[in-house]
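Heads up: the structure comes next, in structure tokens.
The complex appears here minus one protein chain, its other protein chains still in place.
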Amino acid sequence: MKVALVVAPGRWEIADEPLPRPGPNEVVVEVHACGVCTYDLHVFRSSDAYPLRLGHEPSGLVAEVGAQVTGIVVGDRVTGRLHPSFAEHVLARPEDLVILPDSVPFHSGLGEPLAVLVEAERRSKVELGDKVAVVGLGFMGLAFTRLLRLRGASLIVGIDPRADAREAGLTSGADQVFTPDALPDEYRLTRFEDWQTQRGFDLVVEASGSQAGLTLAGELVRAHGTLSILGSHDSRVVQVGMWNWKAIDVVNAHIRDHARLMSSMQVGVGLIATGRLSLQPLITHRYRLGQISAAFSDLAEKPPGFVKAVIDVRL
Amino acid sequence: MKVALVVAPGRWEIADEPLPRPGPNEVVVEVHACGVCTYDLHVFRSSDAYPLRLGHEPSGLVAEVGAQVTGIVVGDRVTGRLHPSFAEHVLARPEDLVILPDSVPFHSGLGEPLAVLVEAERRSKVELGDKVAVVGLGFMGLAFTRLLRLRGASLIVGIDPRADAREAGLTSGADQVFTPDALPDEYRLTRFEDWQTQRGFDLVVEASGSQAGLTLAGELVRAHGTLSILGSHDSRVVQVGMWNWKAIDVVNAHIRDHARLMSSMQVGVGLIATGRLSLQPLITHRYRLGQISAAFSDLAEKPPGFVKAVIDVRL
Amino acid sequence: MKVALVVAPGRWEIADEPLPRPGPNEVVVEVHACGVCTYDLHVFRSSDAYPLRLGHEPSGLVAEVGAQVTGIVVGDRVTGRLHPSFAEHVLARPEDLVILPDSVPFHSGLGEPLAVLVEAERRSKVELGDKVAVVGLGFMGLAFTRLLRLRGASLIVGIDPRADAREAGLTSGADQVFTPDALPDEYRLTRFEDWQTQRGFDLVVEASGSQAGLTLAGELVRAHGTLSILGSHDSRVVQVGMWNWKAIDVVNAHIRDHARLMSSMQVGVGLIATGRLSLQPLITHRYRLGQISAAFSDLAEKPPGFVKAVIDVRL
Partner (left out) sequence: MKVALVVAPGRWEIADEPLPRPGPNEVVVEVHACGVCTYDLHVFRSSDAYPLRLGHEPSGLVAEVGAQVTGIVVGDRVTGRLHPSFAEHVLARPEDLVILPDSVPFHSGLGEPLAVLVEAERRSKVELGDKVAVVGLGFMGLAFTRLLRLRGASLIVGIDPRADAREAGLTSGADQVFTPDALPDEYRLTRFEDWQTQRGFDLVVEASGSQAGLTLAGELVRAHGTLSILGSHDSRVVQVGMWNWKAIDVVNAHIRDHARLMSSMQVGVGLIATGRLSLQPLITHRYRLGQISAAFSDLAEKPPGFVKAVIDVRL
């Protein structure tokens, strides 16, 4: 089978490797699509253990099942957080798979980001009629904006410096979009007097993964509101005084628990299957496995209109 | 001012009465619209204290304010649970009023049912992707169906014996509608073996207010699911064995608390103002104050297409 | 090994049977103690499938482990909901076991009732300072009274017609105890006027399993309070009008989910191990396996001072 490997700093190669064979409690998944994630880019740039294998957002068909596996058969359409999935096949444990109904195309049935989004929504406790700001309108910010519409937020304000991202924000359901600089004063609670007003957002979702985004997000939350951090922040520094005075809840909305991951993935796939949620408009760029290098460049440089890249492994 | 009075069993009269004058902490509201509610019909039929005054779903304009009232001025558009509102004017305390933005027409800005719906949604804890059944597709069942769409339920099944109600269910967002008799077997958990399966609805909303509806609703809830009782049930008898075995939560989703009433009303008005929720299609019948007797007959007999009656007091 | 069998209506026999052998993913537990539960009595009386095997509250030592079992070794002290446990040995899956620390004696480390109690507490959502009534002061009512003290309820009122049960209620932490008949009027909300007051308990726990107890429990809950049904009620009839008007939450506090059962069991064992909770004073009667018939008679007739029977299988 073909597999994409990072063989040196910044250099991809497509290698030929033997098909993986399942252990008694494993299955082999024939990968059809695999999303490219900012975290992949981060590892691609920072790791130096070659050859490096990436990809954890696959969907595909079950190709072979181990002797003791029950409940899953060859030909089942599935997704899951499986690694490494920039390859024609990947091994999986049955408990890591969710069935994809026929109504869900492979390239929008990406289990891992669906799980992350649904879990973040659950933990952020969006209430009917909430006023919400989304800081950062990349793939996760836009997808979360769609979830916010689905959950009955009554005002959604999207914030991003890029014009095409703001445009996509409106398409995804934001009521208003702004650059950080043009944000109306009434939305920012920068001074102590502001904190004591009724102003501010019930919920602010940090989806930029940047220091500036995190700082801004903290300024937008009302007293007793919630700051939900969807982006990854491994080296951020925060002045917590304002968070503390405003008595806010800060939710680091990631998943470090297998049962939560899988239950949220199941819900996410269900939303796609019933048409309640569509990620299709956000899958803006598709590449063959041999084009993976271009996929990573585009993710890094974000050409106009770029939101989310998917590798079409079977093309 | 004109006021509608029940003067004898089943007999309405329009009387002329002096305008109410506000106390120092009161305001007078000029009623423009007032919804007619099943509870009004219940009192109309069962009370014998004449003359009887009814109506508690008004919206209108502030006509006069007491000397010590602050924050509300003559001309403000308002709603609230005020009584008796089948009249040209009604007295109110400021803390019982919610401001209606200009974008909310009087006849769909009915504060009381909005509060009841929002509070029921809050207490029913609808989760993203829930499978929900709504038993009874009258005004409250249909309006709640709309809220369920707004809150991201992934399957909504409406149940009502009346064909026009089922049709309205589909228009309001139900995915499937059935008469109670034609409900697929897979949806009912009538036998002990069924209770132990994964089948059943995450949430069942009882909105029929009938014994048959309540009994059916209990059969549809999955183990560890929720039965939310939106209808009024003052003399129902329930065999609680099935509820008990299935370990369900039963939410009697009414409001007996002023702070909750007003906060839910505020949220509900906000949903109408932003267009997230529309009740307009459910306001099927409008009457002048002088036609109130016809409004009550229609509510009792539900002619085809009838969902909700509103009295247009200013016509 | 010795095993207790019901061989005919009301008749126990001790039989000799081969030791069970574990499958590759199973273990054998040498039973040391096994609680006798009201549900056992119910099956003992109503089932007619002989020979009948009972007992699901064991604790003991791991005696043998299957070839593929990891994480559990021979000699581990364990508990779990295992069946049938009125026997010298019982088979178990590893995922059904919780380790018993050395500080937990076998006869008070009964996993199943601990799980049921903890899960009921979790679902009943006891708040700091709650006023709580417990209807029925048998083993479960008394043990829950202890949990209520542990969770900071500020008033606990126990209700039971039996004088020794009321006495045990005080010992277990109730502030006041009453027979149902002597309950002060201020605690009952029997009339419509009462429902509209601030009176009533925040939480009422039904632990009698009787029709009279369930009816009384409903009368004690305040508007917007919670009725938590800990007892089993398979054929009860309830007039839900009062529940409905008072807008209460009704929690059927049983467990029909394996993950919840095991996580609550783990918490319960931890409370015993740290000494936060003691069930020891409630284990009033201990019997050898050969005396199981007497244990069942005593459970049925409840001699003075009887709370909970445990079979000491190794005596």
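For clarity, chains are labelled A, B and C in written order, and residue numbers in each chain start from 1.
We adopt the following convention: contacts are C-beta pairs under 8 Å (C-beta built on N, C-alpha and C of every residue); 3 or more make two chains touch, one makes a residue touch a chain.
Keep in mind the model is a prediction, meaning the values are calculated, not measured.
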Chains in view touching the one left out: A, C
Residue, one of A:Ala207, A:Ala253 or A:Leu279, that touches the chain absent here: A:Ala253
Residue touching the undisplayed chain, where the options are A:Ser47, A:Thr179 or A:Ser232: A:Ser232
Residues of chain A (touch criterion as defined above) contacting the omitted chain: 123, 195-196, 214, 223-224, 229, 232-241, 243-257
Positions on chain C where the hidden chain makes contact: 118, 121-122, 127-129, 147, 150-152, 154-155, 175, 267-268, 270-271, 274, 276
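Rule of thumb we're sticking to: only the chains that are shown with their structure count from here on.
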Superposing rotation of chain A relative to chain C, computed on C-alpha atoms, to nearest 5°: 180
Chain separated most widely from chain C, comparing mean CA positions: A
Chain C against chain B, contact positions shared by both copies (same if over half, else different): same
Whole-Å gap between the CA centroids of chain B and chain C: 41
Cα-centroid distance, chain A relative to chain C, in whole angstrom: 44
Per-residue multi-chain contacts in chain B, two or more chains: none
